[in-house]
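Right after this comes chain A.
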Amino acid sequence: MILRAVHVFALIGLSSVAAAQQPVIGLITKTSTNPFFVKMREGAEAAAKTSGARLISGSGKNDGDNVGQVTALENMIAAGAKVILITPNDSKAIVPSISKARAKGILVIALDSPTDPVNASDALFATDNYRAGTLIGRYARAALGAKVARIATIDLFPGHPVGAQRHNGFLKGFGLRAPEAAVNTLGTASDVVCMADSYGDQTRGQTAMENCLQKNPDINVVYTINEPSAAGAYKALKAKGKEKSVILVSVDGGCQGVRDVASGAIAATAQQYPVKMAELGVAAGMAFIRTGKKPSGYTDTGVSLIAATKVRGVESKDVTTGIELCFGRK
Partner candidate 1 sequence: MTDRLVLEARGIVKHFGHVTALDGTDFELRVSEILGIIGDNGAGKSTLIKALSGALVPDRGEILVDGVRVHFRAPSDARRAGIETLYQELAVAPALSIVENLFLGRELRRRGFLGRVLRMLDRRRMLEESSAFMKELGIGVRSMKQAVETLSGGQRQGVAVARSAAFARHVVIMDEPTAALGVKEGKLVLDLIRRVRDRGLSVVLISHNMPHVFEVADRIHVARLGRRVAMLDPKGVSMSDAVAVMTGAMIPEQLPPHTLS
Partner candidate 2 sequence: MRARLLGTLGPLLALIAACLFFAMRSDRFLTADNLSIVLQQVMVVGVIAIGQTLVILTAGVDLSCGMVMSLGGIVMTKLAVEQQVPVAVAIAAGIAATALFGAINGLLVTHLRLPPFIVTLGTLNIAFAITQLYSNAQTVTDVPAGLTTLGNAFQLGGSSVVYGALIMLALYAVAAFALSQTAAGRHVYAVGNNPEGARLTGIATQRVLLGVYLLAGVCYGLAALLSVARTGVGDPNAGQAENLEAITAVVVGGTSLFGGRGFVLSSLVGALIVGVFRNGLTLMGVSSVYQMLVSGVLVILAVATDQFSRRLAQRGGGET
């Protein structure tokens, strides 16, 4: 009887040792429902599986929920995570929790959005949003040809770094004088006849475009902060019969957005790669677990221009490639 009990305990002990030998990597996203983060999590799970690590994931309740992410962080530390990948909802407020984790020897890598300050996390794997803007700016300029530009920018909201980087990158790519990547305010130019905020959503994007069209009926280029706001802008353009005469560009590369490029609603979009962020994060994490080597600084996870029609002098990928690599419902 006792021998059997010892047997059972030994088995339990062995399996927990085995489990303990499987390294734990944590992934905390902003929300659990946004397709961008769903794709990121899927990529992380696949990468962890092939590397022999166990992935535990968590998230905030909604965009901006810092407390939820702090709780997830604490739970992951308790679960023995050696590496934590996080897309912070609040770049400043999450820093104390990250510092606590790092003090315990845990590697913390920021994905997609930086912490503030940037070096509060060990490394940052994210899209170069300025470059994303530059790509679509160059495309728009080339597609416009020799015509005089009348640009409307449908932005995020004042003060957000991603909104500023994409907007300013677009201006730079379009050939206008633009603020540098580190600047958080939106640049203006004489060719930009209207700037309006959409908060990244479709309805407000539509309202913003409608008002801009009222201001300047002859707008011929529209930059949008993301694809939902682009969809809204397109609706407004269509209502005025302008959808064919306006070049509409966007950023994100979600599957719905790529479909909009295929249908001609959006001329070109800069696609970002949440899976790449996850894969690089897991790889860096495994390297740390095995060798103790930490990644550092900023790594560009890449951005590609997806366009249905190629324009001279601007490299782009086609829609089929875009669909293969997109996030969301295919």
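We take it that a residue touches a chain if its C-beta (ideal position, glycine included) is under 8 Å from a C-beta of that chain, and two chains touch if they have at least 3 such contacts; residues count from 1.
Picked so that all candidates are chains of the complex that A comes from, given by their letters.
Since this is a predicted model, take the numbers as computed values, not measurements.
> Would you mind flagging which of 1 or 2 touches chain A in the complex?
2
> Which residues of chain A touch candidate 2 in the complex?
Touch residues, chain A against candidate 2: 31, 33-35, 38, 61-62, 157-158, 194-197, 199, 201-204, 206-208, 210-212, 214-215, 228, 231-232, 235, 256, 328-329.
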